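One protein chain is absent from this view; the other protein chains keep their places.
Just so it is clear, A and B label the chains in written order, and each chain counts residues from 1 on its own.
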Amino acid sequence: MFSEAKLNKVKEIIARYPQGKQKSALLPVLHLAQEEFGGWLSAETMDYVASLLQITPIEVYEVATFYSMFNMKPVGKYVFEVCHTGPCMLRGSDNIVDYIKKKLDIGVGETTKDGLFTLKTVECLGACGYAPMMQLGKHFREHLTPERVDEIINECRVNAN
Amino acid sequence: MAEEKKLFKVKIDGIPVEVEPGTTILNAARKIGGDIVPPAMCYYSKLQGSGGKCRTCLVKVSKGSEADPRPMPKLVASCRTTVMDGMEVANITSPEVLDARKGVVEFLLLNHPLDCPVCDQAGECSLQDLGYEHGADGTRYEFKRRTFEKIDIGDKIQLHMTRCILCYRCVYTADQLTEKREHGILGRGEVSEISTYIHKSLDNEFIGNVIDVCPVGALTDKTFRFKNRVWFLKPVDAHRDCDKCCGKTVLWLRGDEVFRVTARKDKYGEVEEFICDTCRFDKKETKDWIVEGPRNIDRHSVISQGQYVGVVKPHDALPDVLDGRQPKLLMDIHSISQVNRPEIDLSKIEGPAHSDDFKN
Partner (left out) sequence: MGRKLLLDKAHIENIRYYDVYRANGGYESAEKALKMTPELVLDEVKKSGLRGRGGAGFPTGMKWSFIAKPEGVPRYLVCNADESEPGTFKDRYLMEFLPHLLIEGLLISSYTLGANSCYIYIRGEYAWIPDILEEAIADAKKNGWLGKNIKGTGFDLEIYVQRGAGAYICGEETALIESLEGKRGNPRIKPPFPAIKGLWDCPTVVNNVETLAAIVPIMRIGGEEYAKYGTGKSTGTKLISACGNINKPGVYEIEMNISVEEFIYSEEYCGGIANGKRLKACIPGGSSVPIVPANLLLKTAKGETRMMTYESLSDGGFATGTMMGSGGFIVLDEDQCIVKNTLTFARFYHHESCGQCSPCREGTGWMERVLKNIEKGKGKMSDIDLLWDIQRKIEGNTICPLGDAAAWPVAAAIRHFRDEFEWHVLNPEESQVRNFGLAHYADPLEIAAPATV
């Protein structure tokens, strides 16, 4: 269940659309739900969102599984989403992925045993001029080098404690 | 006095036809009938919003209209493109269309298991007809085909997603015929699938219609599963007083036994009127029904074999050739067949089945 503040946020979002078009709030509300309920969307979470927006659960499942930013399974506390499309590849994103794999001892799509890190490769994030790059939470980390990756991993470890 | 409605003059493959404004190219072609009707795997005239997805009905508009005779730059989906006055369309007379259609058929069959020998839809499958009429004789796909586990959605309907071509018809059916849709398209792109997400059963008065609208064997009637081949059955029109639906159905009989009940389908495989699940699943005895008479299934595949009207027995050439001698059986296939093994799922076998697949 959302907090009072989050519920108000949901109301505010629904108010952006004409009467009866509250389904439009689905993507923003799913973002909210994913933030609130552990970084992923369980069936229960989606059913809850359906009830908030007065739509059927299947409408939520259909949408949630379509968009790549919604996690259908639990993920680590910090998700490294490294871009590996053309422009990033040209500037060595493969080396960055390999470095993270070795450093964290996980494969792509896996989570470290301590549940802290998940590594994903993703398609173009729109930072081609600042490649190689990755998304970490809300922000982009650009111009990655092995040293930069080390710093980021340390930073996450410190923040986690 | 009501103004006389102006009809649009259209030519499809050179054949003129006059249709009302707002008619699609496909429906104009159906008005002409015959070989020039484009195949349709996803369009379903009774389902609003359907069509445009499978791309088998692509045609070439060689003249846009009388007012603007420019041709359309790309092939268009005839099921969703409306005619203009003076429009000229090329379907089977356009090599470009035939080539594109061949491509579409290959795409549709790319991940299809080709498990027709164990598929209940065989004989009345639109994909079989399509592949036969418009497809190439082989595939060029050399990769692992995608597979899904079979799911029972409810005790009467089985979903075999591996066979699905994602026409969306069943989704529209649930949206438009039932009060609450419980299944939908999940995932994206190549891995999208029809599912309920959490294993839910579909139960609703009209949900059985998804079986009839499914162009392939992805949604099949569990009460009929593996019971018989459709072409061994005799279809008869029948009706009953039903408080939920029109009650007009087709019974598929062998002797007096009702093997299955379906809605009545027209020559394009579309149901004439949707029927309720009681009629479909629960009325499986001839005494439940008033039989009207044999149904003529206007299809060209083997399904018509069991019909009792208008059947011309093909001339059996063998006696002529043998000149009075009896054919000599080389072996009794039934005593040595290794193929008849129900535990082997043909849909799981990569490519055509081979004798090695049945060893051990």
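General observations
Convention: a residue touches a chain if its C-beta (ideal position, glycine included) is under 8 Å from a C-beta of that chain, and two chains touch if they have at least 3 such contacts.
Computed from a prediction, not measured in an experiment: that's the story for all the values here.
Although one chain is not drawn, the whole complex shows that of A:Leu7, A:Leu90 or A:Ala160 it is A:Leu90 that touches it. Of the candidate positions B:Ile25, B:Cys54, B:Leu233 or B:Val261, contact with the unshown chain belongs to B:Cys54.
Which of B:Ile12, B:Ile36, B:Cys116 or B:Ile165 touches the hidden chain is settled by the complete complex: it is B:Ile165. Residues of chain B in contact with the chain left out of this view: 51-55, 58, 74-75, 77, 80, 99-100, 103-104, 106-108, 110-111, 140-141, 143, 165-166, 168, 185, 187-192.
In the full complex, chain A makes contact with the omitted chain through residues 16, 18, 21, 23-28, 30-31, 53, 55, 59, 62-63, 66-70, 84-87, 89-91, 123-131, 135, 137-139.
Simple rule for what comes next: only the chains that are shown with their structure count from here on.
Annotation: 41 Å between the Cα-based centres of chain A and chain B.
Contact residues on chain B toward chain A in their complex (touch as defined above): 180-188, 196-198. The touching residues of chain A, counted against chain B in their complex, run 43, 56-59, 61-62, 65-68.
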